[in-house]
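One protein chain is absent from this view; the other protein chains keep their places.
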Amino acid sequence: MNIVVLVKQVFDSEAKIILKNTTQIDDTGVTQGMNLLDENAVEEALTLKQKFGGEVILVSMNPVKTEKALRDALAMGADRAILITDPVLQNADEFTAAQVLAKAISTLNYDVILSGKASSDYQASQVPARIAEILGIPHVNVVVNIDIQGDKAVVTREVDGGSEIIEVPLPSIITAQQSLNTPRYPTVPNIMKAKKKELKVLSLADLGLTADEVAAKMSILEYSLPPVRKAGRIISGDPAQASAELASLLQSEAKVI
Amino acid sequence: MSKGIWVFVEQTQGNIRPASLEVLSQGAKLAAEKGEDLAAVILGTGIGQLASQAGLYGADKVYIADDAKLESYTTGAYTSALAQLIKENGPALVLFADTAIGKDLAPRTAQRLSTGLASDCTGLESDPATYVTFMRPVYSGEVIARVGNLSADPIMATIRPKTFEAVETPKTPEVINVAVTIDPADLRAILKEAIKASSDRIDLTEAAIVVSGGRGVKGKEGFAVLEELADVLGAAVGSSRAAVEEGWTEHSQQVGQTGKMVAPTLYIACGISGAMQHLAGMQGSKFIVGINKDPEANIFAVADYGIVGDLFEIVPLLKDECKKLLA
Partner (left out) sequence: MNFELTEEQSMMRAMVRKFAEEDVLPGLEEREEKEEFSRELFDRMGELGLTGIVFPEAYGGVDGDYISYAIAVEELSRVDASVGVTLSAHVSLGSYPIYKFGTHEQKLKYLKPLAEGTALGAFGLTEPDAGSDASGTKTMYTADGDSWVLNGSKIFITNAYYADTYVVFAQSDRSKGHRGISAFIVEKGTPGFTFGPKLKKLGIRSSATYELIFQDCRIPKENLLGEEGQGFKVAMMTLDGGRIGIAAQALGIAQGAYEAAAKYATERVQFGKPIATLQNTQFTLADMATQIEASRLLIYQAGYLDTAGKPFGKHSAMAKLLASETAMWVTTKAVQMFGGYGYTREYPVERMMRDAKITEIYEGTSEIQRVVIGAAILKEFS
């Protein structure tokens, strides 16, 4: 079973975000790594590989040539990686990313494609569904359980107010919810091996794509900082007094109950 | 030429979902500003009676596609039907609520139409250059991105629930019943079973009030105290990632960067320290209450009202007080 995993490199979740100007986020000195939910996707891929054999291939896109996230995923045990990087991708939107990644994936032999349900930076949750559409295969989002049965997968996905069990033929794209599994640690031997594993770096031209074909459909016009929430007031007094005052403030001042 | 503003409307059990009503209301405002018609698109079976509900919230037109294949939501069938309707009618803008369905359907439909999509928006405004621009929180809400583009045709966006208020602006809508042809290739994924969550509590993202607990709740049993307050307030019960990881709550209850983004009018955080990744999921709340033993807990930096104390003392008292006031 050949498994493709979409991996995105993002800022560390504790990173302080600083704007360079109104259209650029400052990445100087920011620790970056694999998107956390992508770790769940890699974990699932490795589990499937242990069960069914095959290869785990990582595919990632980044305007900057940076290997960190892919090396992290290789150190978890993935077999090889493809990074598509091109300065043109600086203005990529989800449409762009999907065009580029789908093109790269279409050159591979795959039975299933996995990814995190969202990236922690832009949290659009668009790219996997878009890739599935381009490749003409089904997708299932926010999955908490995967059961491969021959040439199909029976998966459980989280929806508002419950869950759904869905049967999809393979290949399909499945996006991981955090509770799908617990990502393994990269072991020392795998860390040592990660650097020797194949990491192919491709440009748009290498994929036979032009900048026009993948031009963004949605642009970021401006970044701004949200208004800072101010600390309100601490209600003092003994528990009974404080609770009574809070309840009455919620009703008469905030008018929310 | 007027192309129209569309809202994809979700229904459950014979009613339009509140999140869709919010989007309809905002769509109506924008349509009035632009001199456009607002159309609601409803897919399903036996949904004709929903047209008047959509009209109540400002829809000038209601497209109804009643088809057995659309009875339950499936990505393929809904994409097939919606993309077909958009192609046939060419609206300028299509809006969705950023619900589980909206998140799933909008990107697939956008790709089928080769167009752009702004996800999980918390603001939109008319813009002469780009027709409309959207505000969307990125990087855990630490930055707001204003996005828009003219080359997106139609422009599409999903709107975070609770961003806008559902306001009645009654219209008598023109009802257009449409037939859709669903491509068999879109029926490859089969919904085998829909499982309702064991709790019949209101969904986190749609609740006006959320009572949420963290590590300080100390255990599954501790959440019973929060449940009681939630019962009195008609609130949903959420939790921090720590509580989920301890196994005290379900992942579906998790608020934060890797959980749900909520923006209720009132968020009561009990025993939650206020890690950045949690704040990302609830900072959009109108009012925040923090109850924590540790006076230095981060939650107090964002809370409108805070009580420093033992939640097991405070929360039951607060429940009694609220009960009195609401009686």
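Chains here go by letter, A and B, matching the order in which they are written, and residues are numbered from 1 within each.
In this text, a residue touches a chain if its C-beta (ideal position, glycine included) is under 8 Å from a C-beta of that chain, and two chains touch if they have at least 3 such contacts.
Just so it is clear, the structure is predicted and the values come from calculations on it, not from any experiment.
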Residue of A:V10, A:I25 or A:A75 in touch with the missing chain, whole complex considered: A:A75
Tell me which residue among A:K20, A:K195 or A:K255 touches the hidden chain in the full complex. A:K195
Only one of B:D200, B:E221 or B:E296 touches the unshown chain, namely B:E296
Considering the entire assembly, which residues of chain A contact the chain that has been omitted? 33, 71-72, 75, 185-192, 194-195
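Keep this in mind: only the chains that are shown with their structure count from here on.
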CA centroids of chain A and chain B: separation to the nearest Å works out as 21
Footprint of chain A on chain B - complex, ascending: 75-76, 79, 99-101, 103-104, 106-108, 110-112, 114-120, 130, 133, 137-149, 151-152, 185, 188-197, 203, 205-206, 208-209, 233, 244, 251-252, 254, 257-259, 265-266, 276-277, 283, 286-289, 295, 300-310, 313-314, 317-318, 320-322, 324-326
Touching residues (chain side chain A, partner chain B) in the complex: 11, 13-14, 17, 19, 25, 36-37, 93-95, 98, 120-127, 129-130, 132-134, 136, 138-142, 144, 154, 158-169, 172, 177-179, 215-226, 229, 231-236, 239-240, 242-244, 246-251, 254, 256-257
